[in-house]
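Missing here is one protein chain; the remaining ones are kept as they sit in the complex.
This part shows chain A:
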Amino acid sequence: MNDDKTIVAQGARPVLDIRDFSVELRSGKTISPIVDKVNFEVHEGRTLGIVGESGCGKSMLSLGIMKLVPSPPACIAGGKVLLDGTDLVPCSEREMQEVRGNRISMIFQEPMTSLNPVYTVGFQIIEALRAHSSLTSAQARSRAIDLLREVGISNPEKRVEEYPHRLSGGMRQRVMIAIALACNPRVLIADEPTTALDVTIQAQILDLMRSLKSDSGTAIILISHDLGVIAEMADDVVVMYAGRIIEQAPVHSLFAAPSHPYTQGLLGSMPTVDGDQERLQPIPGTVPPPHDRPHGCAFHPRCKLSDETCRTQRPPLEEKISGHKVACWHTGLGARP
């Protein structure tokens, strides 16, 4: 949330640059876009938050960056994923194995099931280390113990021999973070990392991620549907709806002046501490499924501002004020009086 840092970072080359990236779902002859021409950048030592309801394509986007979308039925339909300037989309599976867990790592929503129950925690960290380095097993073991210590697990010499079922959800998520950080990745993608955890544990995990970011300079993509988490953690925010980015802004600008009716709706459906709202304002309806996206602006059936233009023409994502982009006929740059 500090502006001078934003300006510095904007001059530098982004660690990860996503351009016109699309993921499609193909079943039989129907092709449904799940992620539709998405553009964003992530800079070193910064956190990009991606927000949206379930089904908006957040997880598919993150799996797509890793080229781990379940294929078939999903496939990457186009665009570029530039990691330090190199495009990952045309890379072979073997080249991607070099990238995964090494230069881009990922942690997932379900700490209870994301670790293999039949191997020890230590084995699973060592496996990640040895996949990308020539460490001996003794070196890898001592590095695994160091990593466990770094992510705040007490008595790591003992924990390294434990099986996942002996650890709590928070501990397992710490182990997942240790695995993700094993090879000092350039980018860490965290897909709802705290959703399955208790609130107190949530805060601990977020603290941990924040301190790791400032220590290592790793760029973080934080996917969440929890605006509180995003406000706390992110430097920049992307709001997704039905596979597209509908608003993109630095975090303070987004929360101070949400422009898209959907973003406004998301903020309006969140309880505030001072509680001057009488009731929470839910957004009516649900995210349309990928095979049945409406014409024009995908949000129009749920939007109270919608008119004929919204129903027929898709609004472009345009910069409204410096750094703040929005895709809406009514509140965007091209808004008619």
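Quick notes
Basically, contacts are C-beta pairs under 8 Å (C-beta built on N, C-alpha and C of every residue); 3 or more make two chains touch, one makes a residue touch a chain; residues count from 1.
Here is the rule we use: contacts and distances are computed from a predicted model.
Candidate names were "Nitrile hydratase beta subunit", "Peptidase M75", "ABC transporter permease" or "Phosphoenolpyruvate synthase", and the UniProt protein name of the unshown chain is "ABC transporter permease". Touching the chain that is not shown, out of A:Arg166, A:His291 or A:Arg311: A:Arg166 (per the contact rule at the top).
Of the listed residues A:Leu48, A:Met106, A:Leu197 or A:Ile221, the one in contact with the hidden chain in the full complex is A:Met106. The chain that is not drawn here is touched, among residues A:Ile179, A:Met233 or A:Ala298, by A:Ile179.
Contact with the chain not shown here comes from a single listed residue; of A:Glu98, A:Glu157 or A:Asp207, that residue is A:Glu98.
On the side of chain A, the interface with the absent chain consists of residues 66, 68, 93-94, 96-102, 105-106, 108, 110, 113-118, 127-128, 131-132, 163, 165-166, 176, 179, using the contact rule stated above.
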